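Of the protein chains in this complex, all but one are displayed in their positions.
Which chain is which? They are A and B, in the order written, and residues in each are numbered from 1.
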Amino acid sequence: MDPIISVKKIVKVYPNGVAANKGVSIDIEPNTIHAIVGENGAGKTTLMKILFGIEEAQEGKIFIRGKEVHFKSPLEAIKMGIGMVHQHLMLAEGLTVYENLMLGIEPTMFGIFLNKKRAFEIADAYSKKFGLDVPLNKKVKDLSVGIKQRVEILKALLRNIEIIILDEPTSLLTPQETEVLFKTLFSLRDSGKTIIFISHKLKEVKAIADKVTIMRKGKVVKTVDAENISEHEIARLMVGREITFEHIPKNENVGNVIFEVKNLSYKNDENVEVLKNISFSIRSGEILAIAGVEGNGQAELVEILTGLKKATSGNVLLDGRSILGLSPREIREKKISHIPEDRMKNGVADKAKIKENLISDRYYKEGFSKGQKLNWNYINRESYRLIKKFNILVPSVEAPASALSGGNIQKIVVARELSASPRVIIADQPIRGIDVGSEELVHNFFEEARDNGSAILLISADLDEILKLATRIIVIYNGEIVGRFNNVNNITAQDLGPYMLGIKREV
Amino acid sequence: MEKFILKYFNLIRTIIAILIGVAISIFIIFFVSKNALGSLKYFFLGPFLSKSRLGNIFESATPILFCGIAAAIPFQASQFNIGQEGAFFLSAAIGTGFALSVSSIKLPGFIYVILTLLAAGIVGALWSFIPGFLKAKWKVNIIVSSLMSNYIAYFIGLYIINYHFRDKSAGFLTSYRLPESDWLKQFIPGTRVHIGVLIAIACAFIVYYFLYYTKLGYEIRMVGFNFHFAKYSGIDVFKVIVLSSIIGGFFAGIGGMSEVMGIHRRFLWQISPGYGWDGIVVAIIGKNNPLLIIFVSLFLAYLRTGGQVLNLLSDVPYEIVSVIESVIILLITAEAFLENIKYRITVKEAERKEIIDESSS
Partner (left out) sequence: MNPVLRSILSTSFLFSIIRVTTPILFPALGVAITALSGSLNIALEGIMLVAAFTGVVVSAFTNNLLLALLFGILSGVGIAALLGYFHLKLKADIIIAGIALNLFASGITVFLLYIFAHDKGVSSSLKSLVFPNVQISLFKKIPILNSTLNGQNILVYVSFLAVIAYYIIIYYTPLGLRIRAVGQNPDAASSVGINVARTKMYALLLSGLFGAFGGLYLSMGYVSWFARDMTAGRGFIAIAASSIGGNLPLGTFLGSLLFGIAYALTNFLASINVPSEIIQSIPYIVTVVVLTIYSAQTSKKKEVGEE
């Protein structure tokens, strides 16, 4: 059978000099679910952007149904039947669902006015046809992530898309929501659609894909039938070496409780109780993981613990003394470090120099400055020392942080936060969107910090990460702690899932 | 060759922008003037043709440089406080009033100068505090508030001079003459170049050092790059936003008073002289770097002086300078200007490097 999409020797170099695709060739068969895996920087997102018309390749050809194409915009890709559901959902939050659905293909009256009734009818018809139930009149900002994603898929189907590209679609879903998504994808495939699926989650790839393409460093390593390859083999091809799926060794030297959260509650500006009576404690030398789908209060919890937001009630104690309401600087002075979830927003200033990023928490301390004057010699030496210790690939410490790949930027953040000799580390989604190699390094650093006596609070939506690192696990749902697992020996993702979705809870 | 272009790309692009601006002005002059070649000569060579004209360059550059530094500080914090015009004007007005009021007290000569400049600086700082504080505390759009504050400062300044320090014996609306002890000495005979230019250059160096070698300067720049990051790292963003406006205003204030003390020796502006706007222009073109701003200020002053010669000796109005300036700013801030050329060179370099890598492995 002829491939529905044929990519031949695509080359793409970005203006900053990064060569993202160096001669990529892939064939996608019709009516299949084709997974594309690879580290960050492997070039898969770039390839998809080219396929969808967001970026243009310098060299190479793309054939859709045997016809050569060269997309200059998403509109052209959509016309050829290609649609994309992005990892970060592409919806206008202030508009309603049906407004988002009809955006760009608005039905009109007399050619100039919106035909709102017609738009509604069309949306309703497609929704019923594909069994994707969505509240047409609600504003998008009032919807849950799972529903928003459904709107995204419906949006693509409304435009008579034959080929759907999904970029990390399950990164914001619970295991149960993921299963629903998979069912949807299977049925779409069976009804004649072709699905391309980018993922880091090898288990899911094995579960759902018909074919797998592994990419590495801008090139295709291999394209195989999914049933003929194991997860281990995929990982090896992605990275070039063995990855272990084990738990890190236990720490025998767990100490006393040093960090306590007591009855912490938070009501936001819209009077929604985002956090309800949260209590937990962490001992020195242990990693406490909070499992939960994003949007259940984790972000607000982290902001409160790190001084970026004020709690409504409750307390946070370090060595028994309250640190609630302290400023970010005061909290850092108490040796509490924070690896933020949004590294580009909080973790770095991408236009500032790497060395300037590395010292942002300590520039006023002894050695780094004397009086008002900064000691650049000392800063430069320290920066190089950190680069070396944390294995970060940089052209020089004078280069702007934006010159680095996502994984290396995260290593900058980790380097800064862990080198502050923290007693407590609050790590929020620390490995999201970074390559497997960097991921392992970051986890090694956490293990090292833990063994040196740090108490680590790990907040993650990645259950593999949690199962690998956690000493204990608590599950958060809707702002409450719904499950506590002190013995993590035989726990699996399926055990945690129901708690994460609020189906199960401890009394 | 390509590597050279890539490394100095921004500089080359700036120069090209300036050349295009100049080219457009040449075009306009040809279109409008009856004696185009003569006009061109007056415009581009005029500033060099006499000692006093050359002096004009440095005289005009002085207030522009002060305001450029003044703008650069909040701009580095990504705070678009454009209130330098008002701070300049009000500080000069109140400073003049101050100088006139304390002239009766007996003090050693140079103290007057220092005190008056300081007083003006403090007025500028306090006045610029307002938009900075409003932004930090209540998120008031600093562009709008600083813009409005320019108008308010102008009216207050005018009121103070016209109603309280007006020299009725003069033939026009102006303040009393400043006593000689309050003058900044003009030290190059044949010109009006005064010590203010030296003070301005010194300030540029001080502010450069401040921005790149001190803790507060670092904080200002980090807030400018990413205030979320700054806050998360422990920097007091509120303090930085307010201080960046205050410190900027201080230099605008000194600039205003220096112009009065060095050139006019009385407050005679009935319309706002516009140096604040010039300062914004040179800060933008000079990428908020005080050392670069020195050169850009001189260049702008050169254009202005040329424009004055042109206005005086030919039939082309002075306002052509605004046209050139605006073209240059537009081209300089257009990041994508010539970007496609840079891109093609970058791709070539990347491919070349790939070939070298491959052949050596």
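Heads up, the rule we're going with is that a contact is a pair of C-beta atoms (placed from the backbone, for glycine too) under 8 Å apart; a residue touches a chain by one contact, two chains touch by 3 or more.
Quantities reported herein were computed from a predicted structural model and do not represent experimental measurements.
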Interface partners of the hidden chain - shown chains only, full complex considered: A, B
Hidden-chain contact residue, picked from the options B:Asn10, B:Ser50, B:Ser101 or B:Thr333: B:Thr333
Contact partner of the left-out chain, one of A:Gly104, A:Gly325 or A:Gly367: A:Gly104
Chain not shown: contacting residue from B:Val281, B:Val296, B:Val309 or B:Val347: B:Val281
Candidates B:Ile241, B:Val282 or B:Val309 - the one touching the absent chain: B:Ile241
Chain not shown, touching residues in subunit B: 32, 80, 82, 134-136, 138-145, 147-149, 151-152, 154-156, 158-159, 162-163, 223, 227-228, 230-231, 237-238, 241, 277, 280-281, 284, 317, 319-323, 325-327, 329-330, 333-337, 339
Where the unshown chain meets subunit A, residue by residue: 54, 73-75, 78, 84, 86, 88-95, 99-100, 103-106, 108, 112-114, 155, 159, 269
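Note that in this section only the chains that are shown with their structure count from here on.
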Mean-CA-position distance for subunit B and subunit A (Å): 45
Partner subunit B, residues of subunit A touching it in the complex: 13, 15-17, 19, 22, 58, 306, 308, 327-329, 332, 338, 340, 345-352, 356, 360-361, 363-364, 369, 372-374, 376
Footprint of subunit A on subunit B - complex, ascending: 213-216, 218, 221-222, 225-226, 228-236, 339, 342-343, 346-347, 349-351, 354
